[in-house]
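Below: one structure, written as structure tokens.
Here the complex is missing one protein chain, while the rest keep their positions.
Let's turn to subunit A:
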Amino acid sequence: MPADWDIWAVSDWVTKPGEWRNEVMEEGPEELSTGSRKRERKKRRQARETGFKCSALLCSEPRPRCCRWYHIVAMVVYAVLILNKAGGLIFQRDFNPGLQKLTSNDYLILAGTFHGVHAITSQISPTNETGASGLEVLESENFVMRCFQTLTGTKFLVFAEPRQPNLDVVVRRVYELYSDYVMKNPFYQIEMPIRSEGFERHLSAYIKPHQ
């Protein structure tokens, strides 16, 4: 049973992303095992107690009192970029149309510029806590960019549609995939551009179904 079961099961009944949809079957689809039906019921009970969050994965929308409603989110991730600790671009992939196509040289400049800006923002924090994390979210009218810097200095940038909820979850998952399929490949040289079929396959498999 995939962990993101909700969105799979429910997306069959959805015509337009973003709309509220009454779940057709009280107990979930017939072919579900008793165990997962139990889990479903438990999830709903929890939802009732904790304040009616949409139970679709990657969605934090509040939802109407009836716990049988799901809010369907279309997850549109435009692109994923990975920067090594020196600010060099080691991975860039577009997943959905929506961003301007840049030349590979421009992508390198973009990465380098962002690296610099990130370094500056982590130095001039308005609060006086030490070890400020630097720029994390960049929002504009047409996209939102989420940056996640690991403790080793690698940066993951995810570009997505505006108002996309829970991008931090997405970006962490990308990090997990990276640690599995890139770092564990013995022939990958650290800090060098990523050319890994396995990584790309798993990355698209993760990002595409959420649409």
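Note that contacts are C-beta pairs under 8 Å (C-beta built on N, C-alpha and C of every residue); 3 or more make two chains touch, one makes a residue touch a chain; residues count from 1.
The working rule: contacts and distances are computed from a predicted model.
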Given "DNA polymerase delta subunit 4", "Gamma-secretase subunit Aph-1", "Trafficking protein particle complex subunit BET3" or "Phosphatidylinositol glycan anchor biosynthesis class C", the protein name in the UniProt record of the chain not shown would be "Trafficking protein particle complex subunit BET3"
Positions on subunit A contacted by the hidden chain, ascending
85, 119, 131, 150-154, 172, 175-176, 178-180, 183-184, 190
